[in-house]
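Missing here: one protein chain of the complex. Every other protein chain is in place.
Letters A and B mark the chains in the order given here, with residues in each chain numbered from 1 onward.
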Amino acid sequence: MDAFGMGLVAALGALATVAGASEDIESDVGSQSNPNSQVQLAAQVGNPHRIYNKAIAGEPPSNALWCATAAIMAYVLIQGYHMPLLFAAAAGASLAALFNGVMATSAYLGRNASQARFNQWVYLDIIRYTTPSIMAHVWITSFCIVLISIIQVYILTPHHPFPIPVIALIWGLTVGAVGSSVGDIHYGGEREFQWRLFGQGLNTMLSGQIVRKAEAGLRNSIDNAWFCAKFGGPCTGMGFGLTVFLDNWRTTVFDPVNQAGAAIAMGVFFVIVMNLYNFYCELSARRKYGPYPGYKGDIAA
Amino acid sequence: MTVGGGAGGAPQSIEPKKLRIYGLVGSVVGIYLAYILNSVTGTNIFSFVGSLAALFAVVMGANAVRRVCAYGIGTGVPSIGMLALGMGIVASLFGLNIAEQLGIGILGVIVALVYSVIFGYVVGLIANRVMGFNIPIMEEGLSDLSGAGTMAIIGWSFAISGSLAYSAIVTNVINTGFLAIIFICGGLAILHPFNANLGPDEKQDRTLVNAVMVGGMSNIATGVCALLTLGLPAGMVQIVAGFAVWYYFYVWFFRLAKRDAAAVVGTGLLPPSAL
Partner (left out) sequence: MSFDINTIIYMLEIIVGGLLVGIGVHFVPVGGAPAAMAQATGIGTGTVQLAAGSGLTGLLSAGLMMSVTDNLWPILATGAVGAMIMMDSTMLTGSWIYAYAVGVPFASAKVNYDPITTFSQPPYVAPGTVGQGIPTVCYVSGTIGAAMGGIGGAMIYYPLVQINHNPAMSAIFAIGIFMVDAVLASWNIQGTIEGFHDPKFKKWPKAFKSCLVATIILAIVAVLITPLGGI
């Protein structure tokens, strides 16, 4: 364990936190992944809307694509043209953002055109001013992930044996999985449906009845990002940051060659602590919110 | 528009059999054509033909996704694309390697294709018999998908390595990690078209045009990789070819979306019926 290694691990954690947060906000601006099923449904139950519909194959594969794209560009620039690491990562992230723009617009056009019979229009101004915001968030995500991969392969000891694009692919899949598991709940459970009763999930009867009007005018996806950036994004960042930080911390503090047992035990300790923390969350939520008043059955414990 | 194939699934104007023949023949012929052009001229500038050959496979795969997913498989469209490419990676590496071990290096493409089609068929059988999906075209669709994934991987690997030799593929595509981008780009090229056009008014031509569009984008990515492995000229040719394909089909896709949409407006409120 050395101070430099610890600093790098801290940097990895910070980069991962930023990547996670921007990943989640990107999926909210574009309305991707699971909550998008309600946006898709809205037009079908008679609620055409002005929300972006960026259905790119679920978050994990799409983020894996952005990160892998950025990684190959960075790798080519580093290995083939001996560019500085930061510049290479930035150039790669730019290519990834362009790819994202293509996929996002094609998904918006395609999904809305496939709902012609429900009178869902295609609004070109939405493409024009929402797509750059989506691309900007992808830039941040893929930049951070590529930097994480570069640090793991070139700088942090022991060097990771996988090539940069493969590491970026795996971290991309992971950040997408975290983003779609964590941040999406804030978007789907809180922001899309603001006329459900507070303190319960969405009643199935309300499916598709998304909020379409904003404080002034019609709601668009940028309004959703504004909301989700306050809690959903940071939580996602926390989830992904914890993953990257804890996983690398234990192999940096404990030398994996002759202290492998300690590194593994440390990981198991983290897992147990997180299990207990979740139990505490469940306990406090049950105690504070209590059972639902409509329940008529027996409550014998 | 005619309902073809008797599949009972998605309406289609181009028969799946025809598309399968186009896809398989087009990709195999394209890869060998690129190989021959490269070896006859002694350069690697024609590697971009391999990347174009992969587009045929992508179209076939996208059509297979479209047919299978029209039945609803319970886990969304993305999983099936990942499955296709997961099978494809194993099949393509195996085909190229085993052919070289047996001394028939050039036939590796065929070996990989045969293995992948058989494997796809077995997975389809499992899905129908063991898990009880009862989707009549499952075996057929998964054979198509697996074959398409394999041919796309081999085509793009050729575009990066400029050779069908196993050693060249390992050095240029696998050790550098470029297989990762082929894996995910190929996967998205196969699954994104149907996913992006999902809806009751989905049209086959729009989906397939979208597939070629994403495939063209993937060619740009493999072109960037080729900058490192094949040098500037071959890489640039590939990027330019990919960009041309992407641009042409993106404009075409936009035209089809305009044709199919209820209305395409510059800006505006909700449709009058919904206010």
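By definition in this document, a contact is a pair of C-beta atoms (placed from the backbone, for glycine too) under 8 Å apart; a residue touches a chain by one contact, two chains touch by 3 or more.
Note that the structure is predicted; figures quoted are calculated from it, not measured.
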Chains on display which the left-out chain touches in the complete complex: A, B
Sole residue of B:52, B:90 or B:113 that reaches the chain not shown, by the stated touch rule: B:90
Options A:22, A:38, A:53 or A:69, residue touching the unrepresented chain: A:38
Touching the absent chain when the full complex is considered, from B:32, B:183 or B:253: B:183
Hidden-chain contact residue, picked from the options A:7, A:84, A:132 or A:201: A:201
Residue numbers in chain A that touch the chain omitted from display: 33-35, 37-38, 58-61, 158-163, 166-167, 169-171, 173-174, 176-178, 180-190, 192-193, 198-206, 231-232, 235-236, 238-240, 242-243, 246-247, 250-251, 256-257, 260-261, 263-264, 267-268, 270-271, 274-275, 277-279, 281-282, 284-286, 289-292, 294-295, 297, 299-301
Hidden partner interface residues of chain B, rising order: 73-76, 78-80, 82-83, 85-91, 93-94, 97-98, 100-101, 115, 119, 122-123, 126-127, 130-131, 133, 166-167, 170-171, 174-177, 179-180, 183
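Heads up, the rule we're going with is that only the chains that are shown with their structure count from here on.
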Parts of chain A lying in touch with chain B, wherever the complex brings them together: 40, 44, 46-50, 55-58, 60-62, 64-65, 68-69, 71-73, 75-76, 79-80, 95, 99, 102-103, 106-107, 109-125, 162-169, 172, 212, 218
Interface residues, chain B side, partner chain A - complex: 76-78, 81-82, 175-181, 183-185, 187-188, 191-193, 195-203, 206-207, 210, 213-214, 217, 221, 224-225, 227-228, 246, 250, 253-254, 256-258, 260-271, 273-274
